[in-house]
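I have a structure I would like to understand better, so I am pasting it below and will then ask my questions one at a time.
One protein chain omitted, others in place.
And now, chain A:
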Amino acid sequence: MNPFSSSTRLRDMIRSIRACKTAAEERGVVRKECADIRASINENDPHDRHRNLAKLMFIHMLGYPTHFGQMECLKLIASPGFPEKRIGYLGLMLLLDERQEVLMLVTNSLKQDLNHTNQYVVGLALCALGNICSAEMARDLAPEVERLIQFRDPNIRKKAALCSTRIVRKVPDLAENFINAASSLLKEKHHGVLITGVQLCYELCTINDEALEFFRKKCTEGLIKTLRDITNSAYQPEYDVAGITDPFLHIRLLKVLRVLGHGDANASDLMTDILAQVATKTESNKNAGNAILYECAETIMAIEDTSSLRVLAINILGRFLSNRDNNIRYVALNMLMKAIAFDDQAVQRHRVTILECVKDPDASIRKRALELVSLLVNENNVKQLTKELIDYLEISDEDFKEDLSAKICSIVEKFSPEKIWYIDQMLKVLSEAGKFVKDDVWHALIVVISNASELHGYTVRALYKAVLTYSEQETLVRVAIWCIGEYGDLLVNNVGMLGIEDPITVTECDAVDVVEDAITRHNSDMTTKAMALVALLKLSSRFPSISERIKDVILKQKGSLLLEMQQRAIEFNSIVERHKNIRSSLVERMPVLDEATFNVRRAGSLPASVSTMAKPSVSIPNGVSAPLVDLLDLGSDDILAAPSSSSGADFLQDLLSVDLGSSSAQSGATPAPKAGTDLLLDILSIGTPSPAQNSTSAIDLLSTADMNNNSSTALDALSSSAPPHIATTASAGGMFDLLDGLSPSPSKEATNGPAYPPIVAYESSSLKIEFTFSKPSGNPQTTNVEATFINLSPDTFTDFVFQAAVPKFLQLHLDPASSNTLPASGGKVTQNLRVTNSQHGKKSLVMRMRIGYKVNGKDVLEEGQINNFPRGL
């Protein structure tokens, strides 16, 4: 029975599979065959085993599971006949892998076969071992393989050599045993043995330093001689490829020389001759020759420096680059990336060609060229390069635009010589490829813009023009809206014109048009709409004349499908309508975002998305941009995590500890410190009129803004303390009550402690505030303060509100005031506060406060910082 004559049943099966028209049919046929095979296996029929296995291999290749055939492999291997063994081993290699336990069963068979008299069987066993042996098998069978490296037949020797590479890789400890054997292999004449011997050598050198030293000392010259022989050898028809004798051996030798020469000057010296010879003499009109040249150039670049050799290598590269064959160019670009490390100048010379490659129709070449270009950029050529890249951006394919725009942005950021150029380039990139630009890139742009105060006018005008043409680029629209919101007045009044600009007239209506367009367009996403809403608020303050129109636009968003938009629309509407007095201070110009710290945040341990939180948190002072912070936060989920990260929180703390201002309901959102929410807790939960409205609106505010871990625990307290109030929606009225007045409640009298003298916390021409202190027993960190407000003016104060904020290491608890009307000339109101100092003894108390009241129908606001607390509180 000839197992290798194409068994008709195998052939039939293949035919029937080929005849299947659909995948389902094929599956059916395969299933039937598998069933047959399984039945046959169960019968344990030795004759058909090999045929079954052949079929199984075919089926396996198609991608169906064939594990039921594994035991068949073992039985076949164990059978005495060579053909069965052959197919058994083949099946073994295809169907099994080193992780299967079944493999252990084979170890014994393998051992016997390695000692077999028939050298072909030995060859089979070595092959199988070499392909899939596991670490245990390697350990068991290593001595056999060692012995076989010195076998008389070169075929066995070569297979044994390769087998040892696998053994050595699996069990590096055994490397020492093979060093001597390997070095004897290097003296062989047979190419097969030589190639594998060299391979073994290479492997040993990479794994084992001792081996590396050994080979370096003893074998370098031998290897060089071998290479020389090969290069100079006469025509050998056996190994000839396109006129070169055995290019594979060339390449292997060059590889091993590379490892030997790397880091060692002596060895490198010895090699210079032969490398020069190979580099110059090899013909490069055929692929084989080019392959050798490539390897040679790589080796030259890896070994210790001899400048003449390096020049040779760069020349080879130059030739490759201008070759029309795409493969060669690709390979050249690859090499150039390594060459940049040591010879930047030479590579710069090829800059033009490389730029051409960026525009190549071949995707692989484009990618390589782009990477290379980003390595080539330095201060001198950045403008030129960027211009070219941006020109190409306009005509490139969609899938390439993303990579290209990311690269351009990083180049521009790193090397921009001046801010105005940076802004220009970024504008162009955003206009062309805005939707591919990542968040941290445009955030960085905003940081830069806010820092370049002299360029504000120019920037906002340029953005305005850009947005008119490229309004479908989302990121461009976002940046434009932010700028228009911030610097709208500069836009309309043509402030800060630079010499290069043409004057344009933009009316307030035009500016608002742009923002309105962004907010109403159906494909704007939430971040854009949110930013637009905030911008509208800012514009309502900066352009008071069309405040009505802006109000209408804001009002329309009341019906938006996004809850946050609805809510903010209502709030902003109320600000515009009723709180004109604080509106302008609310939407003042943002302070300059600190670039240095922003960059540190960005580059530091925080992931990029988290760091974007740091940027909005920077702009906190006066609680001005609290709404902005919220809205930006909503844009991406990752930002939620930010405040819990240490550096973001530290930054927050720095800001918050200095400058907190009103912890009113508006800024009761994210950046509110615990003090603020405690304050709210007090205001809301203690006998207020219409508590339902107040608490729900505040709770909604807080619950949607529950980003900050600081506020989250307070939130829990808040929500647990007012459970029946949580569910309903915010009512517009609720907020006003919070802002406009406090509820009257009985106040507690504080007892004065003799140890701490009372202080005058604040004094102005119309108002004086005194604090008296007492310590409750048992807790040295807590202090009770009774604040007395004295009206020094001849008018009565109504709607008196006292608000206070403290740094993070303090906790503040405000009780309601005795009343919110101060009669004239000496009228008093008292209010109790409780302060807990977590840094008691190390830091003393400090507090910022704000007082609002009405006198003669006018609203008055007074602010101050109280630093004169007695020490030791």
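Just so it is clear, a contact is a pair of C-beta atoms (placed from the backbone, for glycine too) under 8 Å apart; a residue touches a chain by one contact, two chains touch by 3 or more; residues count from 1.
Throughout what follows, contacts and distances are computed from a predicted model.
According to UniProt, the chain absent from the figure is "AP complex subunit sigma", selected among "Mediator of RNA polymerase II transcription subunit 31", "Adaptor related protein complex 2 subunit alpha 1", "AP complex subunit sigma" or "SWI/SNF complex subunit SWI3B". Touching the missing chain, out of A:Val30, A:Ala54 or A:Val553, is residue A:Ala54.
Annotation: of A:Thr196, A:Thr282 or A:Ser416, A:Thr196 touches the absent chain (contact as defined above).
Here one chain is not drawn; of A:Glu43, A:Glu101, A:Asp209 or A:Glu238, the residue touching it is A:Glu238. Taking the complete complex into account, A:Cys127 is the one of A:Ala78, A:Cys127 or A:Leu375 that touches the chain left out.
Touching the chain that is not shown, out of A:Asn290, A:Ser405 or A:Ser524: A:Asn290 (per the contact rule at the top).
Interface with the hidden chain, as seen from chain A, comprises residues 2, 4-6, 11, 14, 18, 54, 57-58, 61-63, 65, 82-83, 86-87, 90, 93-94, 97-99, 120, 123, 127, 130-131, 155, 158-159, 162-163, 165-166, 169, 191-192, 195-196, 199, 238-239, 241, 246-249, 251-252, 287-288, 290-291, 294-295, 298, 325-331, 361-365, 367.
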